[in-house]
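Shown here: the complex without one of its protein chains, the others still in place.
Entry: subunit A
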Amino acid sequence: MRRFLDRYWYAYAMVLPVVVVIAVLVLYPLAQGVFFTFTNINEGNIANPVLDRPASYDVVGFKNYLSVLSGGESYGAFWDTLVRTLIWTFSCVFFHYTIGLGLALLLNRQVRGRTIYRVLLILPWAVPAFISAFAWKYMFNAQYGIINQVLRAVGLPDPVWLGQSNWALVSVIIVNVWLGVPFMMVALLGGLQSIPGDLYEAAEMDGATPWQRFRHVTLPGLRSVSSTVVLLGIIWTFNMFAVIYLIAGPNPNSRILVTYAFERFFSSASRDYAIASTYGVLILSVLLVFATVYRRALRKQGEVW
């Protein structure tokens, strides 16, 4: 034990603050959240230290999971919402990645004014999300929004973007793509700059076309950056609640799992903490399964990560 501490004490001393913060403020609340999923806790029966009222909720077993997984409308239509969440996640990450890669490739060339382009293109990342949400909500407004104004001017139909239709989902996807491209672009640009120039010269010597150089030099060179940022992107997008909540509000047409959990938590009259936590645990399970499959698939292709 003494030797163990002698050897590792400074490593542990350095990770200790993070471990304490994470354990106290994440893992313990997480455990408590998981416990809530087996109870009927809500605003009415939770312990309230201000009113000096003791907790009076009961353990109900798997009832919450049964209610949610049966997919009833009063419990947020779980399966429909899951499908919508998957559409939301994959379309967002797809556009983040492709647009981000495209812009990174352009910025990686010798372009006059490259620094200015880069600053302008990263700007959406720097603006606080609730301000971007406000800006887009204003632009999407059906009557006086600039977007419909432009669409009317060029003779295209002007939909009610944030109304009760699937346009609401399209709108929030557009906003989230706008928000998320800079992160991907910057990460991929860094990845591109770490690919040695000799590889391209060698490929050019061998007579490779630009497409072949992209396919066989650039893409493999970006693999490790890509696998990390795509995984992170999927996790973040799956749990992206602020954009949807601030722009579309509690609109069932743009509802994803995490916004429904939040709705249940904050907006409904009774503040149903139990169902909100059940949703949280289900989200965590979906993401865990996904991350495991993802890493296994990567490992099969020979990636050690």
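Here is the rule we go by: a contact is a pair of C-beta atoms (placed from the backbone, for glycine too) under 8 Å apart; a residue touches a chain by one contact, two chains touch by 3 or more; residues count from 1.
Note that contacts and distances are computed from a predicted model.
Student: UniProt protein name for the omitted subunit, picking from "Glycine cleavage system H protein", "(Fe-S)-binding protein", "Lipoprotein" or "Carbohydrate ABC transporter membrane protein 2 (CUT1 family)"?
Tutor: The UniProt record for the chain left out of view names it "Carbohydrate ABC transporter membrane protein 2 (CUT1 family)".
Student: Using the definition of touch stated at the top, determine which of A:Leu66, A:Val83 or A:Val111 touches the missing chain.
Tutor: A:Val111
Student: For subunit A, which positions touch the chain that isn't shown here?
Tutor: These residues of subunit A touch the chain that is not shown: 8, 10-12, 14-15, 17-19, 21-22, 24-30, 32-33, 36, 46, 49, 99, 102-103, 106-112, 115, 117-132, 134-136, 138-139, 143-144, 146, 149, 178, 181-182, 186-187, 189-191, 193-194, 196-197, 200-201, 224-225, 227-229, 232, 235-236, 239, 241-242, 246, 257-258, 261-262, 265, 273, 276-277, 279-280, 283-284, 287-288, 291, 305.
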